[in-house]
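In this view, the complex is presented without one of its protein chains, the others remaining in place.
By letter and in written order, the chains are A, B and C; residue numbering begins at 1 in each of them.
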Amino acid sequence: MAAIVEHTHGRVEHDPRPVEYTVKDDSLKIFGFWLFLATDMILFATLFATFVVLRTHVATGPSGHQLFDVQGFIEETFILLTSSFTGGMSTFFMRRGSVRGTVGWLLVTAVLGASFVTLEITEFLHYVSIGATMQTSAFLSAFFTLVGTHGAHVSLGIVWMLAIVIQLFRYGITPATARRVFIVNLYWHFLDVVWVFIFTVVYLTGVMM
Amino acid sequence: MPISHLSHWGLLVTGDPLLYGADASIILASVGIVFVLTYFKKWKWLWREWLTTVDHKRIGIMYLIAAVLMLFRAGTDALMMRTQLALPNQHFLGPEHYDQIFTTHGTIMIFFMAMPFIFALMNIAVPLQIGARDVAFPYLNAISFWLFFFGAMLLNLSFVIGGSPDAGWTSYAPLAGLHFDPGPGENFYLLSLQITGIGSIATGINFLATIFKMRAPGMTLMKMPLFTWSIVATNILIIFAFPALAVALALLLIDRIAGAHFFTIHAGGLPMMYINMFWIWGHPEVYIVLLPAFGVFSEVVATFSRKTIFGYKAMVSSMLVISVVSYFVWAHHFFTMGGGVSVNSFFAVASMLIGIPTGVKVFNWMFTMYRGRIRMKMPMLWTIAFIPCFVLGGASGMMLAVAPVDYQFHNSYFLVAHFHEMLIGGVVFGMFAALYYWWPKVFGFILDEKWGRWAFWFWNIGFYVCFEPQYALGLMGMQRRMYTYPSGMGWTALNFISTIGAFLMGIGFLVMAGGIVYSIFKGERDLTGDPWDGRTLEWSLPSPAPHYNFAVIPTITDRDQWWTLKEQGKQDTLRPRPEDIQPIHMPKNSAKPFLIGVAFFAAGFGFVFNWYVLAAAGLFCIVILLLVRSFEYHSDYHIPVDEVVHTETALGRL
Amino acid sequence: MKAGKVRRRTLTYAGLGAAVAIFLTGCGTQFQLLNPAGPVARTELNLFDISIVLILIVIVPVIGLLLYIVYRYRDIPGNTAPYDPHFSDNRVLEFIWWGIPIIIVAILGVVTVRTTISLAQPPGSTSNASPMTIEVTSLDWKWLFQYPGHKLATVNYAEIPVGVPVQFILTSNAPMNSFWVPRLGGQEYTMPGMALRLWLQANQPGDYYGHGANFTGRGFAHTTFHVIAVPMAKYDQWVKHVKTTAPALTLTGYKNLAIPNVVGELTYSSYPANSFYNTVMNDGGRFMPSTMQVETSLHH
Partner (left out) sequence: MLNTPESRSGMGHHHAERFPWKGIIGYVLSIILTGFSMWIGLTHAAQFGTALFVILGLAVLQIFVQMFLFMHVTESDEGPPWQVLGLLAGLLFVATIVGMSMWIMTFNGQAS
């Protein structure tokens, strides 16, 4: 096992590994990012726990059943699922060394992400306009925080992706940029998984109740 | 409702001579520091060598200094509390002041003393023990430090500006909510801990990546030194526990500044959920600070008994078992909140189970000494002192785990005595053992034994005199967190004795500090790099280690590599040979971690006083700094062979 | 060095001696936990004793062994003790010290669970008296006791009859506190929006010290109350006395009590109907199904 953080720039030909793993520094960062995802998982778990415990504490405000718009969250869900796939495609093209493919799919992903965030903001604004705010009830506090934290993650991911697109144009696909593409997609797929649970635990269960 | 003067949101708390004194001394100290730095033209040196450093050894030193200063700060809090409680019906401190002091005492001791102390040790020892040149993410490591540092500054600032938090270090809602505690003090608490907590999570990730991915060739997991193993266990807990704290703090903050209802008593809020989340982090936290101490004792006891550690595999597995099981016991902090028979039974038994691997470790330490040759040097003295203290504290912990007995001990001085016995007798003694043990490796000289022994005895006698009476006070029904108590309860004599003990510990601290100052000037220089006849890799290096640590990365064949080589007379194996030296790849220093800390501080300060422009500006700067970093492709450099050869020659290793 | 060791040993013996003396003799009434005045505190003390014995099985040999090992294997010239630098595992020894704690935990676990279950039931009554109920509300910084059986209320003290199991139903209309009468039994939290039940019983007459155990802010140190246990006849007399002489607690009076301050002992001959129930419900109780169960069982 190599012990030193050390690399030369440029990669060795015929390395059997994907490009993002060919330099120790970069593969270390991928591992570090996995660990970060584990911590983010706990963060969301705690928010989920809060939501689940407080879901019936609606006080004078509406319940999820009264509030949620089925069509809205179905759209959000399919957009995000699709963006996870397009993110995966950018990794695929990155590993084949195609800057154009990588950038193109990243941009598609970012656009899908942006439309997801737009839908979510619209949804939130609608709730606020009918008087269902974070201050209305414990249930709504928990709802806005859980879903909003996810939304903030997605928004940050979009900014991050755009930064990486610029770097891809500037440097092409190197171990350093490939690592960034791989990591931002890890993040994106992770957010997709979190959304699947928000969809299931918050929205679907909410309208079922 | 009537609330103290803190509620007026005035910046400076006025009218209290104690505060004026504190303000004056802080200003004087700051002016003094500025003067000294300017007079000796050290500003540039400070910036280049320290504030922008990414070297794990220097970051370790900065953590260490901060931890010792915070020990002093929160220790002073403790002495003020004990002075107030020495006799019944005293008015040395009023309730407002006493409440703030016990809150900052606990908060600082856990977050800004114990945590930086263990981070100091991780930084100082782990890369050297596993044969690495730095941690996995040196830049992130610097960010972690500055987040800790500015978090600590934010909390300490509350003492001068706006008023300190006063709802206890656990900050239970709804008492800590806006309705019952409207001043900025609680905001200081929530934001400073949030900022430092982010740094802690990053450290957890950093060291797990370091240990799992950067060990020297040949060092399989089961050849790792036990201290490094303890850091694995600790960091597993950090990454899985700290996010829960982050959420608990964030939600309480949202309640306070955005009017949400997570933990209020209106609109469906559920205060107990805060307590639940706090302890999801809180119990693992106990082991986060304790496990590194276990690691230290394992290193020290083997070194100073000149013997292989007894039951290495049992040591490793018990630490891992502790790190998992300690995640399943948090509700024992609130047996008395109506959890019901099934919840209480489950968490009671789970809590007792932790006693098993912990007990095993004690036996293993003792049997490491058995048939050894025990040298009573300072690190070993602290280790030996730890065992009876820890056994007593652990035993009282077993009693507290018995739910029905806990109904009687919860929130009493019995509990106070118990957790101080674990946190001082376990953690602090462990940190002191480590301080004396690794000091020569870090600074190149040995701490004076004579001063050390005086400090040791003051601490130890003071400790028992202070805390054993508190067990009895608990049995007498005395509650914790009372700023005063009536006479005629039979509590007076024991409280007085306890106060004497606290001051003995205070003297111990001063003697210890005196010993450090003395040793700076007169301490024995460590020229060999191996003053204790050590066993692990760090002792094969000169003291202090060159900033690239290893000129050539060693290959590991044995658990106690250095000891084994010494036994075989092959120490030279670990000396670099000129032909093996290659250019060494190192990270560059950077100002950004420091600036990120400043930005977090500004954002935090803005949120404390609901100044959202400042808060937004701080957050914006953070994002910008992160983006700038993302565009940075040349954050490293190579040390040429010549320079390495030169350094190693100067150290007499070539 | 040598003096130090002697000192430390003296210290250990003194500490152990003091501990044994305190635990076994139960000296002095100021040791409230060691002088139970009712079956609940007695049960908890018994469990305390069991756990003391079990942990002494570990503490005493460990400290003894430590002293022996440190003395025997210290590094001084001419020490004839064996030196075996590679002695690092021994199946039998490890089996013993994994085994002993496991056995201790198993025993302690079983008694803990059994006692936890038993304490959730009303304590065995000595006079076959039917249990009575007192509703307790912690306020900043005082205790309000309401007697649904007599519709009377007290502040900062409660009279109870000797030998009768009392279920205290606890809530808070302020930051959570903890209701603790050490000589009668362990504590239970008072929490806003929840109604928790605590069974206590006094078997001998007396004035028992009670105190809030969980920090509630500025006035916390003054949240003392008394539980006064008197024979049944005297208790009835007290009730009659209160009903005839004490003023009524009005809604305004209740609101005044909720103002954060410290007051002395007060007595009221009546209180606003359902005030306890309403407090619990208003502070969040209506979102807690289990709380409602406890409550509806009271209000039939």
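What we mean here is this: a residue touches a chain if its C-beta (ideal position, glycine included) is under 8 Å from a C-beta of that chain, and two chains touch if they have at least 3 such contacts.
All values reported here derive from a predicted model rather than from experimental measurement.
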Residue, one of B:Met115, B:Ala244 or B:Leu291, that touches the chain absent here: B:Ala244
Touching residue (missing chain; options A:Gly72, A:Gly88 or A:Gly148): A:Gly88
Absent-chain contact - pick from B:Ser171, B:Thr203 or B:Asn276: B:Asn276
Hidden partner interface residues of chain B, rising order: 208, 212-213, 236, 239-240, 244, 270, 272-273, 276-277, 280, 324, 327-328, 331, 335-344, 403-404, 407, 582, 585
Interface residues of chain A (partner: the chain not displayed): 1-2, 4, 6-8, 12, 14-18, 21-24, 27, 30-31, 34-35, 37-38, 41-42, 45-46, 48-50, 52-53, 70, 74, 77-78, 81-82, 84-85, 87-89, 91-92, 95-96, 185-186, 189-190, 192-193, 196-197, 199-201, 204-205, 207-209
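One rule holds for everything that comes next: only the chains that are shown with their structure count from here on.
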Length of the line joining the C-alpha centres of chain B and chain C, rounded to whole Å: 32
Computed distance of Cα centres, chain C from chain A, in Å: 48
Chain B residues counted as touching two or more neighbouring chains: 266, 268-270
Where chain C touches two or more other chains at once, by residue number: 284, 287
In the complex with chain A, residue positions of chain C that touch it: 284, 287
Chain B residues within the chain C interface of the complex: 1-2, 4, 95-96, 99, 166-168, 172, 174-175, 180-181, 265-266, 268-272, 305-314, 334, 336-338, 340-341, 344-345, 348-349, 352-353, 355-356, 359-360, 362-363, 366-376, 384-385, 387-388, 391-392, 395, 398-399, 401-408, 410-412, 453, 457, 460-461, 464, 468, 471-472, 474-477, 479-486, 489-491
Chain A residues touching chain B - in the complex, by the definition given at the top: 1-7, 25, 28-29, 31-32, 35-36, 38-40, 42-43, 46-47, 49-50, 53-54, 57-61, 134-139, 141-142, 144-145, 159-160, 163-164, 166-167, 171, 176, 180
